[in-house]
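With one protein chain removed, the remaining protein chains of the complex are shown where they sit.
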Amino acid sequence: MGCSVEDVTAAVRAAAEVVREYRDELVELDREIGDGDHGENLHRGFTAVLAKLDGGGFDGPASVLKVTATTLISTVGGAAGPLYGTAFLRAATALGDASEVDGQLAANALAAALEGVVARGKAAPGDKTMVDALTPAVTAAQSTVDSGVRAVLLAAADAAEEGAASTVPLVARKGRASYLGERSAGHLDPGARSTAVLLRALAEAARR
Amino acid sequence: MGCSVEDVTAAVRAAAEVVREYRDELVELDREIGDGDHGENLHRGFTAVLAKLDGGGFDGPASVLKVTATTLISTVGGAAGPLYGTAFLRAATALGDASEVDGQLAANALAAALEGVVARGKAAPGDKTMVDALTPAVTAAQSTVDSGVRAVLLAAADAAEEGAASTVPLVARKGRASYLGERSAGHLDPGARSTAVLLRALAEAARR
Amino acid sequence: MKKIINDPAAVVAEALRGMAAAHPDLLTVRTDPAAILRADAPVAGRVAVVSGGGSGHEPLHGGFVGPGMLHAACPGPVFTSPTPDQVQAAIEAVHGGAGVLLIVKNYTGDVLNFETAAEFALAEGIDVRTVLVDDDVAVKDSLYTAGRRGVGGTLLVEKIVGAAAERGADLDTCEQLALRVVAGTRSLGMALTACTVPHVGEPSFTLAEDEMEIGIGIHGEPGRERLPLEPADGIVRRLVDAITEDLPFAEGDRALLFTNSMGGTPQLELYLAHGIAERLLAERGITVERRLVGPYVTSLEMQGMSLTLCRLDDELIDLWDAPVHTAALRWGC
Partner (left out) sequence: MKKIINDPAAVVAEALRGMAAAHPDLLTVRTDPAAILRADAPVAGRVAVVSGGGSGHEPLHGGFVGPGMLHAACPGPVFTSPTPDQVQAAIEAVHGGAGVLLIVKNYTGDVLNFETAAEFALAEGIDVRTVLVDDDVAVKDSLYTAGRRGVGGTLLVEKIVGAAAERGADLDTCEQLALRVVAGTRSLGMALTACTVPHVGEPSFTLAEDEMEIGIGIHGEPGRERLPLEPADGIVRRLVDAITEDLPFAEGDRALLFTNSMGGTPQLELYLAHGIAERLLAERGITVERRLVGPYVTSLEMQGMSLTLCRLDDELIDLWDAPVHTAALRWGC
């Protein structure tokens, strides 16, 4: 048995709530090598998502993710808005009209999200962006598809955290941090960090 | 025998040179209760006076003071420019066409200077201005007229120093410090200080 | 001290060189003595409107030289009034035969230096009048003090009188008009940070992270009151209250509202403050019919703002709206 529309709603809600906790850390990371708004942007966006989720009326897991996507796109702004928006939109599409999400579907959704982010942002692994968190997350998810959504997402979150950590020594080639050139090295990428944080929250909220 | 045109030139030159030494102190005093330019203003002006004195060609003590006056007026600006300019101009007028300055003439010149400053600036004693230094200086000078220029000016300088010190507790009623109201109390008035400094330098340079 | 300058003593001279380069068709910039003149000065048959004062308040006054406003501005060293010769030279350069009106901010230094210049010019047969601007309600006015300072209101006097002179008003009319604007104008400023005068090298005063200064002047003078920092609503209310109570401005008054940055306050904050001021004035029944928002009467890089309120009537509105072409204010042409 996989995750129902209620489970998915609860998981996204949990992720949205966690963003508030990490707001200041993400602001600080972005202040170091960007413009200091990543935490504020996501906080604004996920606060709006929470309000939308309260409205309810979702006919399936995909519709929860789709509302999340459009809300993020219309409230976050910056680079993260369209990127996370696209990620959730593609994930929604990957879920199709399934009424329950299982491990395979969850892994597919993650893969679709990554594809969307790359299609929009044109970043490759190693460019010091959220792609560095999402890419290993997708790989890890794909090798655990049979163990249920929670296990898939936990593996993904673990991998994303490692991936995020791996951005520290990198010199940024995409996003605002790239303007710093060599001076971007030695800092954790805020978007990679937020990806790991979101995946961890989704995983821990997943009931199965 | 009194002070010749050369003596007067040397005394003004000495005063002008001393201003450089006190520039920073006067800036600092003016920064506390004014706009921080008094030392810079006098320094600019007396540097120009030195250049003018180098030109030479003075036909009497009065002409030295007159050139000093017009140079200060045309280079100092601010409140101090016209006030010190007027002071030197009136002093020059008081000297008339005398070829030597004696104690009486020196005291008269100081009194004329004070009258000029009051005529222009309308400050009364106790208003926390240079008048608080110049007024006791004039009184002291007048009671020592028979003892020669040097003694007259030394008495004036002593009195001016006391007068300047007496401005510390006062609340300013004229000049820029008056904008501070009660907050001007507890500070030495920069113009009173510069008056004392100038008189001391003139006195010490006076040969007789 | 962090500034984009070379020698602190040469700041004004070098800035004038840049100003000359930036506005070759509009301005004639003289050095020794320093003056910023309308390129087409003297304008025959027109009252010449002349102002000036210490530098560091830019665009005041040099940025307001040009058709419809000032004929000449005399820039002194930073925060130090110009000298009489300087003012006199400017008067002579722009005098067009119909007399000269000096617009002088009420500071002892400015008053004395302009006064001396006026005496010289009068002695040469030029009809010179002086109008003092003293709009700062932070300073108590009294016969026994230096009186109120001239601050933001100076710009309004220069614009309105400049327009009248451009149209051919005679010297008496210009003088009366200036007095009328001064009488109906009040200002108050506040600071979040102090400014640093180049030749001083350190800030004019120090404010803690949670302090603000109300009633500051435009020369880095500290204000009359140091208060805990407040949100914009509180700050603007203090300024509006003090200004409207002073004249007083009354319900039904028509007014020009000038929201001024002291230099370092960004436009985002300035518009925010302006919006609050408009709301508070509307609550008091005062109709804002004209407005100006920007860094126009500044104190170097000081962060802070001032509000200026000026009572309007149809004549003043018409003169305010009249064409002006200067480096800092331009409309209608």
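Per-chain numbering from 1; labels A, B and C assigned in written order.
In this text, a residue touches a chain if its C-beta (ideal position, glycine included) is under 8 Å from a C-beta of that chain, and two chains touch if they have at least 3 such contacts.
Computed from a prediction, not measured in an experiment: that's the story for all the values here.
> Which chains here touch the chain that is missing from view?
Hidden chain contacts in the full assembly come out as A, C.
> Quick one: which of A:G103, A:G121 or A:G148 touches the chain that's been left out?
With A:G103, A:G121 or A:G148 as choices, the missing chain is touched by A:G121.
> Please pick, from A:P82, A:G148, A:G163 or A:P190, the residue that touches the omitted chain in the full complex.
Missing-chain contact among the listed residues: A:P82.
> In the full complex, which of C:L122, C:A232 or C:I317 touches the chain missing from this view?
Residue touching the chain left out of view: C:A232.
> Just the residue numbers, please: which parts of subunit C touch the chain that's not shown?
1-7, 11-12, 14-22, 55-56, 58-59, 63, 78, 192-193, 207, 209, 212, 229, 231-233, 235-236, 259, 263-276, 278-279, 288, 291, 293, 295, 298, 300-301, 303-305, 330-333
> Please give every residue of subunit A in contact with the chain that is not shown.
Subunit A touches the missing chain through residues 27, 31, 34-37, 40-41, 44, 73-83, 120-121, 173-176, 178-181, 183.
Just so we're on the same page, only the chains that are shown with their structure count from here on.
> Report, in whole Å, the distance between the mean C-alpha point of subunit A and the mean C-alpha point of subunit B.
So the centroids are 75 Å from each other.
> Can you check how far apart subunit B and subunit C are, centre to centre, with Cα atoms defining each centre and the answer in Å?
Whole-Å distance between the two chain centres: 32.
> Go ahead and note the Å separation of the Cα centroids belonging to subunit A and subunit C.
The mean C-alpha positions of subunit A and subunit C differ by 54 Å.
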